[in-house]
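The structure under discussion is supplied below as structure tokens; questions concerning it will follow.
Left out: one protein chain. Kept in place: all the others.
When the chains are written out, they are named A, B and C in that same order, and each has its own residue count from 1.
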């Protein structure tokens, strides 16, 4: 009978939304117990938060380095097994690196690092460590996204020849038009937020979805950004033409100024035989379209779904599960991997997804800044 | 800083879906810890399940009576505070009664009891106990259902004059047409499943939704059942005409043989000024319709929503939450009530909802068996 | 090569919406030419309207009797062949009767007559005349309604056991709450509008749809009306429990006070094997649902549709046709019948539909006024 996995959490304290998402996801399948944490940079707030959510405070550390140091002193059977890295983006890399170097498993928020260079270093560290490493591209945990992947893998669509992914949000619209706001928000400050806003934050999810579902790789891209204002230095909108192989083309569209859009991730994949459509805001519907047959609508929990999809549904059809359940599916896969149990390679996004994400982000910036030229991905 | 509430669980072991739903719901807002349980009538399986989900086995009891007996020996600050009753329907009453008589808080699955008589006895016991009692009409925990209630309460629709609720499922269709199956399934055996199948299991949810959202009471009803086969003794489909006051009328439709329907709970409420539409399978959309203005679509998490609705949303708009989150909202309200914190009376369904549910179920049966006559509710 | 059919029009002048609908429907398939008419009771307006729409005025008559008299003087090859009766409801019967008695074909708006008694007299007259008689239950002309009928006829759903039809509108809501308005509007005056408002105007469409698609007959019903105000004498809302045979039950819901609803006709049919759902406001989608297979969505124009359905689509899939096209399909069927060409019995609603409609309307009134008792249909 498997015991719960000892989970450490870095960041995610207070009102952090990402904190709630990971914590709940870890609980959902009875696999994890929060053993230690640095929820917050401020030690008092850190402790207070632990008390608020009723986590024992004896292994709430004053900072990340202390956590590693102290945990390494514990015998392996008591030690934190896996750490969830939910800190600001620029901390992902040093923390993940040190965790790997000390033999921990890691669940890392995206973007995995702030540069492609860091990502490759981390890949090397991971290779050496041999532990489990997951990047939380949350949306891949949805049962119908998994079903899409399995149907494509099984050849149901025939050869894929066109891909169209969109990730539209509107929230920066409420900031960008005010000069004072746009020049002070950390999100639009390249020194704080990295080289890309829109592509780095959401475009990369769309990119990952394209590769996750099709099993194909983006080989090159040509991208155009929109900054909206001359004094704004960060992309808030962008469109990337992509090539995924011989005569396989597509487009990735991302925006943070698509006024009124909430969290509009959507993907359309077209093969010789069928097309598949899916939208994140209605995640329990997968549309299989044909030139000659009635459209089919797949829903979670039905026995017609693949094993990978069914594994991610807890209740019978018609009981809508959501984004917490999607993230929980990723945590479930990680738990299996940590325990050395059998799992499918689609159960959670890996180091490879993280590396490719950074490759993509830097390529979009290079393409735009180079004058909308084609840029190869590795 | 609030400590986690000590939760006892009765039933819900093994593959029980209702078990997963309650357990996850209790975890989601960091409010509960599972302290003791009788997950299963078989003690070995009970223990095994506790180990599987990593609950300490020292307070896993061999049966319900032992649980009560042993827990009462513990000092109050260690004792289970609230029990979730997830056992077969006929056990709800005796367990809930004994729990109340011993001063426990109770979270009880629906239908609360198997007869209206029992329900009234339980109501008396609850009055005497003065503890918190919730009946898990899960769907009332959805943010947009709460929003519906608050909009109506605020008078946005004007005087309500028509209500239409539907709860259509198809699953008994896979059983009912086979004579051998339909005569052996416990669900269709009145001795085991009580006086009603369709109305007792799902019609009662639709009824509760009608009263929860409108704040009105069903005063009388006229019901017609469909048994599909002469040798079948349980309703698998039924329609109830309802009256909710002077010229306020409506209909409640329920079916377990609506072939292909999954969990089709939907409600339409019409007032003098506006109508409101909501469907459980797409729970994050609330439609406000008008004879003269564009339809408005409300979604969770937006600041235009009521406090009660917003309290039930954890992430920003566009991140779909589902049925686990809905149940978690009910658990959150119960936690507040147990701690004596302030809470809104729409945060969880109460004893009164349970009592009215049984009143409704028996009224539908009386109406049908009486030849489709009008039957008053208390 | 068929020549255009000579069409006479009674009523439908000026701003009449029903006039536009019929006129356009007659043009769409190049089958009719407007040869004569009494568009309006006022002769000057009648002539003016004819000029406005550029119909020659030589056969624009001062009244209906003159039209019949004068046309009968013409040789058969010049005479109006078919008359569309678009006058106020109480005129349908005398006009249709006289037209039949004089050997004309008739396209009659619904309700065919104002009483069941009249309907039966008209049926006799029709039997004697032997001409073509259509009642314009417009919605049966939609390709996906036809497809529904053909799929059921072919046994795809297995034995039908449940039917649910709804026709919700909200427009009387803008009138009914004002005492002065509700007591003066002709629609709510039984002397002018007949015995029923809601059931007579729209409930009868839902009833017809149920019988048209399933091929079954409603055998008995129990109905409850809502008048909303004690001084209002006409039903503005009603729900009818229906029985269509042994263990085949259903419900027909109609309302004119379903605030915010536009023209909400919808039907759900459940058989042992599959369910079918269709909604008038999105008429080009037919949903086939299953307990075990992905939902299928049928759309017009695809070769997978039945011949009857395909016959009603003019353009390739994805080019939405609407209500004018639906009515045009009925006109096309009538044209074929008039010319003695082969046609399918689902191409237009007939005298029998008209008679059954009146039987239904009177039964709902009798049931409600009798205290919500079961009333048999013939």
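The criterion applied here is as follows: a contact is a pair of C-beta atoms (placed from the backbone, for glycine too) under 8 Å apart; a residue touches a chain by one contact, two chains touch by 3 or more.
All values derive from a computational prediction rather than experimental measurement.
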| item | value |
| --- | --- |
| Among the chains presented, those that the missing one touches | A, B, C |
| Which of A:91, A:289, A:310 or A:377 contacts the chain that the document leaves out | A:289 |
| Identified contact with the non-displayed chain, of C:42, C:66, C:183 or C:282 | C:282 |
| Option touching the unshown chain, where C:3, C:73, C:191 or C:342 are the choices | C:3 |
| Which of B:64, B:298 or B:360 contacts the chain that the document leaves out | B:298 |
| Identified contact with the non-displayed chain, of C:264, C:294, C:312 or C:333 | C:264 |
| Chain not shown: contacting residue from A:161, A:187, A:219 or A:339 | A:161 |
| Interface with the unshown chain - residue positions in chain C | 1-4, 17, 20-21, 23-24, 27-28, 30, 33, 48, 51-54, 169, 171, 261-264, 280-284, 299, 314-325 |
| Touch list for chain B against the chain that is not drawn | 288, 292-299, 302-304 |
| Absent-chain interface as seen on chain A, which is shown | 157, 161-162, 164, 168, 170-171, 173-174, 177, 222, 224, 226-230, 237, 239, 241, 247, 249, 251, 253, 255, 257-261, 268, 270-275, 288-292, 295, 372, 374 |
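Following the convention adopted for this analysis, only the chains that are shown with their structure count from here on.
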| item | value |
| --- | --- |
| Chain whose mean Cα position lies farthest from chain A | C |
| Intercentroid distance (Cα basis), chain C paired with chain A, Å | 55 |
| Chain centre separation (chain A, chain B; CA means) in Å | 35 |
| For chain C, residues that touch 2 or more chains besides their own | 288, 292, 295 |
